[in-house]
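Heads up, one of the protein chains got dropped from this complex, but the rest are sitting where they should.
After this line comes chain A, so read on.
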Amino acid sequence: MIEMKDVHKAFGANKVLLGVDFELKDATVHALMGENGAGKSTLMKILSGVHTYDQGSIIRDGTEVKYSNLKDAEKAGIVFIHQELNIWPELTVLENLFIGNEHTKFGLLDNKLMRRKAEAVFERLKFNINLNRRAGDCSVGQQQMIEIAKALMMDTKVLIMDEPTAALTDREIDVLFDIIRSLKESGVSIVYISHRMEEISKISDEITVLRDGRSVLYSRTEETNYNEIVRAMVGRDLDDQFPERSHDLSDDVVLTVRQLENKAHPVRDINFDLHRGEILGFAGLMGAGRTEVMRTLFGVDPGAKEIEVEGKRVKIDKPSDAIGHGFGFITENRKSEGLILDFSLVDNMTMPSMQSFSKGGFMKQKDEDDFSDLMIKRMNIKSEKQSIVGALSGGNQQKVVIGKWIGSQPKILILDEPTRGIDVGAKREIYHLINELTERGVSILLISSEMPEVIGLSDQVAVMQEGRLRGILDKSRINQENIMTLATGGQLDE
């Protein structure tokens, strides 16, 4: 058993943990929950030796321990599998498994021994994988198994998993859960960080919720419920997650797309209209081509298309053309496509609209500052305008991305997975923000893989399957069943 008692941690003036108690029993799956920035990652980084703590203690089976680095913690059997997987894509599965811990014989790699050990571990995991495969060619689910196998190779007692299912398919999630259960049976404790409530109730035995650097709830999973957890996370009751909308479509068509086709991806024959103030959801399974439609529309990917904006034919060959015609694009990957992580919040906020924040080529710093202050206030961003964006939590980063596109005053805003990897409270804030934008006449194209989100927000839903648009559902016909039917290639009864 591991007890973390009254743990404090500050980074400079930024106090992240203000007295956290966390108790991890042996052979238990313990869910660690909390909004982004609540301190989950910091706490787990302390447990796994990445960070030291300022105050408090860690007691393991009755004796106080202190891990001063990652190797220390690993030796003690504590392994952290991060959300961003640690995979060398150019190396094989086998090479990845033993990286840094290669077995040798007379100074040469002992591949036979390593292969034997690897096979044994995957057997234990009941998971089939080709050890000679390039890791980069494996699916995210398989890559995750590689990481788990790597951890098991080291006689792991405590396995910390950060959002392990974020990129997995339903089938892969089932496999993962089976593995977690069998690990538990063999005596391993698992700390499971996730925002997905249904997973937590399915897999965890105990729950600890953090809020603003303090532990606010510790309970057995079966003795608590959804509402109690959410209340603990956000510090208040959660009224309706989605804002009230009238869902009446305006007659005013802002955007018509005809015969859109992506050159690199088999996306073809895409036709749809977007009305003023409408939220048009795009649903479909992974790989259905939704992102590719948006990338073609925005001029990122090459392709053919006929586009009219407010009744006028326009040509979009590159993102700057799209921005010029009033488009904004909140991409699915905020770190690699949305933000410049080394830039301050202000500098990110004005990126797509430097023309309007400058005069004669010179930046108007005061305007930039005023705009950033406004956005920080309006979106409840917990940061200063001069902070480096890379240091913010996911939810706050996403708000910066949204803010930057609000600043460009778009007529048509494309949102690709706008709430991926962010917590319940921030999600709700973003939903309301989206609604507010539509009330001011902005039209939205919304891609989301979370069914409740598409259903809860959209006025109409376009469903894609294998690169084609299978149908557009109006409000009365939007439901999970209809969406899944179309998304899997079925027909709706008329």
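Operating definition for what follows: contacts are C-beta pairs under 8 Å (C-beta built on N, C-alpha and C of every residue); 3 or more make two chains touch, one makes a residue touch a chain; residues count from 1.
Here is the rule we go by: contacts and distances are computed from a predicted model.
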Assuming one chain is omitted from the figure, identify its UniProt name from "ABC transporter permease", "Protocatechuate 3,4-dioxygenase subunit alpha", "tRNA N6-adenosine threonylcarbamoyltransferase" or "Cell division protein FtsX". "ABC transporter permease"
Of the residues A:355, A:409 or A:480, I need the one that contacts the missing chain. A:355
Among the options A:194, A:344 or A:460, the absent chain makes contact with A:344
May I ask which residue of A:109, A:154, A:304 or A:363 touches the chain that does not appear here? A:363
Which residue from A:331, A:393, A:419 or A:443 sits in contact with the chain not drawn here? A:331
Residues of chain A in contact with the chain not shown: 12, 298, 300, 318-320, 322-324, 329, 331, 336-344, 346-347, 351-352, 354-355, 358, 361-363, 365, 368-369, 384-388, 404
